[in-house]
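Got a structure here, written out as structure tokens. Questions coming.
Note that this complex is displayed minus one protein chain, with the remaining chains in position.
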Amino acid sequence: MSVLAILLLAPLVSALLIFLINILFPYAKQYLYTFFALMGSGVSGLLALYVGYYSYFEKEVFISHLFTWLSIGNFSIEVALKADALGSFMLLFVAPVSFLIHIYATGYMDKDKSYGRFFAYFNLFIFFMFLLVLADNPIIMFIGWEGVGLTSYALIGFYFKDIQNTYAGNKAFIVNRIGDFGFLSALMLLFLEIPSGGFSFSNIFLNLAQMEPSSLTLIAFLLFVGAMGKSAQIPLFVWLPDAMAGPTPVSALIHAATMVTAGVYMVARFAPLYNMTPEISLIISYVGALSALLAALIATRQYDIKKILAYSTMSQLGFMFMALGAGAYSTALFHMFTHAFFKALLFMAAGAIIVAYHHKQDIRELRGIQLPKIFKMMAIASLTIVAIPPFSAFFSKDAIMGALFVNGHVGIFMMAFVTSMLTAYYMSRMMFVLFFSKSKQEAMESPKSMLFPMMLLAILSVFAGFLNFPEVFGGNMHISHWLGLPDRAVLIPHAKELALMGINTFFVLLVIYNAYRKYAYTETIVTQHNDGLVANKFYIDALYQRFIVAPIAIISHFFEKWVSQFLIDNAINWSAFGYFKLGEIVAKAENGNVRLYALYMLFGVVFGFVYLYWSLRGAL
Amino acid sequence: MLKAYMILSILLFSIGIVGLISRRNIIVIYMSIELLLNAVNLSLIAISADLAESSAQVMSLIIIAIAASEAALFMSLFVVLFRNRASLDANLFNILGGKK
Amino acid sequence: MQNEILFTVLALIAIVSSIVMISAHRPIDSALSFIVTLISIAALFGLLNASFLFVVQIIIYAGAILSLILFIIMFLNIKDENLPDEKYKNRWLLATSVIVAPFSAILIDLILRSDIATNSVPSESFGGIKDVGLMLFSKWILPFELVSILLLVALVGAVTLSKRSE
Partner (left out) sequence: MSLLSAIIFLPIFAAIFLFFVHLHINLVKIVYMIVTLIVAYLAMKLYIDFDAFSSIQFIEHHGWIEQYGIHYHVGVDGVSLGIVMMNALLMPLVAIALYKQRDKRGYWINLLFVQGGIMGAVLALDLMLFYLFWELMLLPIFFMIGLFGYGKNNFISMKFNIYTIFGSLMMLLSILYLAVEHKEQFGFYSFALEELKNITLTTTESLLVFSGFMIAFGIKIPIFPFHTWLSDTYRSAPMGIVIVMSALMAKLGTYAIWRFLFTLLNETSQELAPYFIWLGLFGLIYFGISAISQTHLKRMFALSSASHLSLIVVGFFIYNTYGLIGSSYFIVAHALSSAALFLMVAMMYERVQTYTIDSLGGIAKVAPLFALFFAFFALSIVGVPLTAGFVAEVLIILGAFEYDTLIGFFAATSLLIPMLFMFKTISKVLYGETNEKTQNFQDLRAHELVAIIPLALLILAMGIFPNYFIQKIEPTAKAFVDKKEAVYYE
């Protein structure tokens, strides 16, 4: 068994074990589940660090061939795992963050009736995520891709007693599947373009040059449709805010740190393809910019603490897509890396608050909460997300800004800039409303199992930025070099970069000060009016409901009632009844009256005579 | 002359058919049938006379014999039917149509 | 010439009386006019030299069958309320005539167009009882015997039918 196979299968095995225990022994002790859950994610977390270490320092590529999935004719799809630099990099944050959130979840889900079920799904999710990351060919990647969507569906609707949660899960999965539709179509087109040699990533990239440019464009676009769905970009983002119905660890792991970034990972994975289709790259940039702006705008008027964070996630993903579109793949990945830490931290802190205050999520009801440790952690995360130096996101976001600046699309750059201002605004709004208030609310501090992972993540949020220390400060961009992705040249003069950073930081601080004036120790958040375009999320959900969901229901009804039953079935039934009626009419003639029979005979005779006479008229 | 006889025979035959179909009185129906037979007989005899051949006359004789036996049956039927229904209406005798 | 006049008169009598027969309301009227038809047909037989058939027609038809009908009519003591209520009798007659008309018209037309008359001269004894009798008992012996069986069957049938079923 190779390292990767163990890494992949450990969570699966633990998921299955938890599952079996849950089914066979409904009254099993909770620590049993805890043990298996942490074993699964722990083993893979450690192995991921090992893989990351060897990949980074020894430039080693881990490969593990499991079995042949499908072999038709001379074309076969292998279940092979491959941890190249990109894969190892993904593992490096996915696995440890998963492990930390597992630890956190043991505290969060403590005494929950469905403790076992939760961890079964959770470990299953990690399995699929690893499959997605490690897959050496797109079909297996797609399996992981769908699998994470599926577990996400199960976890969003985890508290299924409230059917609204289930509907949120349905929505997530259906919207994701629209993306998958694009993804799979792209894969199929790609598959058919490849002349021979298997459907692995390396072979695809080898054959890129021979492919039709037009079909490449189509493939690139369809792949991006898949990414849109998974990474909640316009227009397929509607599921993400609703997905917050799941337990908070789920939001932290799946809807912030890992799954939603799969779209970014996938686009980066197909970087050689996107380098050949600049027009699609531009579309990606614009979609990312618009999503970032829209989400940030909506976030400024949300009250649910988790929804604010959800929109913030979407907005940050928008940033990553902007970078991807600009060709700065490793920059996007680096932002994803730091984002995983600080966004997970934010969600975990939010979860701690929610647990401490008995599942209240509205920031208007949570004003003036008294949780000093949580506050510290949340403050670090917030400062990170608004990109205050020297927190990690400062480096990653400014790298993105720099790339956009160089790339030359002023509109995108301006949108990115406005978005980062708005980010500062809504984050500080949330922080000030939660912690800076005249009223005070006391509560129990969270258990250690929840605090410990948060601390670790806080440390990572602060220092992760130094891993890719920009050259302008004398760093050497370790991660970018390690990843070795085909970035399109991003050369920004150091003076300009410094100026950009300065301007950015200055405006961010200005915005934070404004937010402080507006929200800290005031009643603004309560008195603020609650209507208008932004507060109603631009009516997008209503639009979707109006123009997509409702028409489908109407069409369905129309098909079933009018086409199937009225038109076709009636036609068939009436053709049968027609015979019946015809029989009745004919039977009327056969009424037993012999005179009439004679009459019919007469008719026949006369007709025969006339016919014969007519046809023989020439002979006569 | 033969043609005149034949035409007369045709006319009588047609009148017989009209009576057979349009009347509901079974006695009249019976007599219409007899008229048909007579019309045929007439044409047979006319042909026989024209050909100077007596076979047709024998045929007519046999037809008359058949008519006689038919008459016997019809008469007994009249008696039976009238006894059961107290009517001569042909429309009443429609058990051939099955149960209604 | 004499024959033609006789034929025309007899034919007219036969047609008129048969029309009366089918259109009369009461069966007794029909029966009486039918006798007229039968007798005129018998006379036509005579006109055609079929002297034996003339006799047979008079005796069997006009004599036996028709008197049987009259007897039955009397026997059943048919009153007016026993007669069918033929409200649309005339319409029926008219409609059926219209249907039959093309049939007769075509036949008549064919008869008129065709050339069927041979006008053979019959022998002296033609149509006499000897002539017919010889034919009947030589060439037609089998049909004759069969008819006798038929008559027997009809006899038995008539008796069985009119027997009151217990």
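Going by the order they are written in, the chains are A, B and C; count residues from 1 in each one.
Definition applied: a contact is a pair of C-beta atoms (placed from the backbone, for glycine too) under 8 Å apart; a residue touches a chain by one contact, two chains touch by 3 or more.
This one's a predicted model, so the numbers in the text were calculated from it and none came from an experiment.
Colleague: Need the list of shown chains touched by the one chain that isn't shown.
Modeller: A
Colleague: Which one, A:K111, A:K161, A:H358 or A:K440, makes contact with the chain that was left out?
Modeller: Selected residue, touching the omitted chain: A:K161.
Colleague: Taking the entire complex into account, which one of A:V61, A:L206, A:A499 or A:I568 touches the absent chain?
Modeller: Touches the omitted chain: A:I568.
Colleague: Residue-wise, where is chain A in contact with the chain that is not depicted?
Modeller: 23, 67-73, 117, 139, 142-144, 146-147, 150, 157, 160-163, 166-167, 170, 173-174, 177-178, 180-181, 184-185, 188-189, 191-192, 218, 552-553, 555-557, 559-560, 563-565, 568-569, 572-573, 576
Please note the rule applied: only the chains that are shown with their structure count from here on.
Colleague: Could you let me know which interface, A-C or A-B, is made of more C-beta pairs in contact?
Modeller: A-B
Colleague: Taking the mean of the C-alpha atoms as each chain's centre, how many Å separate chain B from chain C?
Modeller: 7
Colleague: Calculate how many whole Å lie between the centre of chain A and the centre of chain C, each centre taken as the average of the chain's C-alpha atoms.
Modeller: The answer is 104 Å.
Colleague: Going by the touch rule set out above, which residues of chain C reach two or more other chains?
Modeller: 96, 100, 103, 107
Colleague: Would you pick out the residues of chain A that each touch at least 2 other chains?
Modeller: 599, 602
Colleague: For the complex, give me every residue of chain B touching chain A.
Modeller: On the chain B side, the touching residues are 17, 20-21, 24, 29, 90-91, 93-98.
Colleague: With touch defined as at the start, can you tell me which chain A residues reach chain C in the complex?
Modeller: Going through chain A, the ones touching chain C are 599, 602-603, 605-606, 609-610, 613, 620.
Colleague: Given the complex with chain B, which residues does chain A contribute to the contact?
Modeller: 590-595, 598-599, 602
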